[in-house]
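With one protein chain withheld, the remaining protein chains of the complex are depicted in position.
Every chain is named by a letter (A and B) in the order it is written, and numbering of its residues begins at 1.
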Amino acid sequence: MVSNTHVSRAPAPYSNPYLAGIGLGLVLLAAFVFVGRGLGASGGVSAVVASGLHAVAPEHAHRLEWLSGRLAGDASPLKEWLVFEGMGVVLGALLSGLLARRAMVVVEKGPRVSRRARLLMAFFGGSLMAVGAAFAGGCTSGQALTGGALLNLGSWAFMLMVFAGAYAVATFVKWQWR
Amino acid sequence: MLQFFTTLSTNQRLALLAFVLGLVAIAATPARGGRVTVDAREMALLMEKGADRVPARTLADWIIQARSDFRLIDLRDPATFAAGLRIPTAENVPVGTLAQAGLARDEKILLVADDETRAAQAWFLLEAQGYKGVRIVEGGLRGWREQVMYPRVDGVDAAQRARLEAISAHFGGAPRSGETAAASDTMSAPAVAQAVVPVPPIPAAKKAAPAKKREGC
Partner (left out) sequence: MMAPFLKYGVFGSETSLVVAFLLGIGFGFALERAGFGSARKLVSQFYLDDLAVFKVMFTAIVTAMLGVTYLSWIGFLNLSLVYLVPTNLLPQIVGGLVLGAGFVIGGYCPGTALAATATGRVDALTYGAGLYVGTLLFAEAYPLVKGLHTATPMGQTTIPQYFNLPYGLVVFAVVLMALGGFAGAGWVEKKMATQRTIEPTAS
């Protein structure tokens, strides 16, 4: 994708972070005004896991205390606010990426790491993050962003800890990025 | 002043705007929790229409049908709840912890306590905070005993009698007719309570599923 030298085909630079932030904040505000809740992402993952497990081993899924709440009632766990929001995120991001010519099949990594190692690290980081989000009852969207704007005590504590955890580990995985 | 503003970059203007908005916001007092406004007319209307309550027998039907579109909240303190008569599927939420119980404002919430007074107080608290579907169970637990578990069947026709028998049997009670009621005809609550303390376990399949978790990341 880098070989394409035609000027107009080069990816557009990212927006001014403050303007992008205002855009993001207004979307969040719209969520508060329309449905009385913020944005989220990790809850959608739990919903998908719950429905997947329910399809494979329904009895086992109901026995799992942490997921069973999502399986209550008659409706599918996928008929859930965050799942629909997630589908919107995919479409919105694709739209923006195409408009700015930033949509391309690529592995994001530093120069010193193999693709395979990077993909494995992404997998490991993802599973670690799922556990963290489960403990905290939300991820960067649902807790830090949403709770931050609502001055939620736990969300602010969570947010500070996310930065603390990331900066503490950053030096040990620098080989992956720099 | 205007000239000064035009010399600023976009980012600086935004920062200035945020600062001014933040400064003015010091005076802001967004209503949350503690202080509430009450729409007295709307509330009175709900009471008048009887939309604030649900008969004990209707609740019994719902539980038998294993309906899961409502939450039954038992407002008594945990010790009493643990020791005494419980309505199947009831969750124990003392009044003081209602705010933390994760009740949604658009779900059907049924309140029950020993009698109607405590449930009515909680009903008012929740209604005032914008909960839409709150009802109290008519007669409270006393009503549950008299209407559902040990209903009087004197003077009712055979079909109705069979229905009442089926309902009370489901909840481990028995109907009272003239002869069985004679012993405690005055319907003294303690005597009845004594008789019903052992709560029969409900079959697992009949247990209504807890309300689906709707919010949270």
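The rule we apply is simple: contacts are C-beta pairs under 8 Å (C-beta built on N, C-alpha and C of every residue); 3 or more make two chains touch, one makes a residue touch a chain.
Fair warning: this is a prediction, and the values are worked out from it, not measured in the lab.
Interface residues of chain B with the unshown chain, by the touch rule above, are 11, 15, 18-19, 21-23, 25-33, 36, 99-100, 102, 105-106, 129-130, 132, 215-217. By the touch definition given at the top, chain A reaches the unshown chain through residues 14-15, 17-18, 20-42, 44-46, 48-49, 52-53, 64-67, 79, 81-82, 84-97, 100, 102-110, 118-170, 173-174, 176-178.
Convention: only the chains that are shown with their structure count from here on.
Note: centroid distance chain A to chain B, computed from Cα atoms, is 36 Å. Those residues of chain B whose C-beta lies close enough to touch chain A in the complex are 10-11, 14, 68, 209-217. Against chain B, in their complex, chain A makes its touches with residues 16, 18-19, 22, 37-38, 40-43, 69-70, 72-75, 81-82, 133, 137-139, 141-143, 146.
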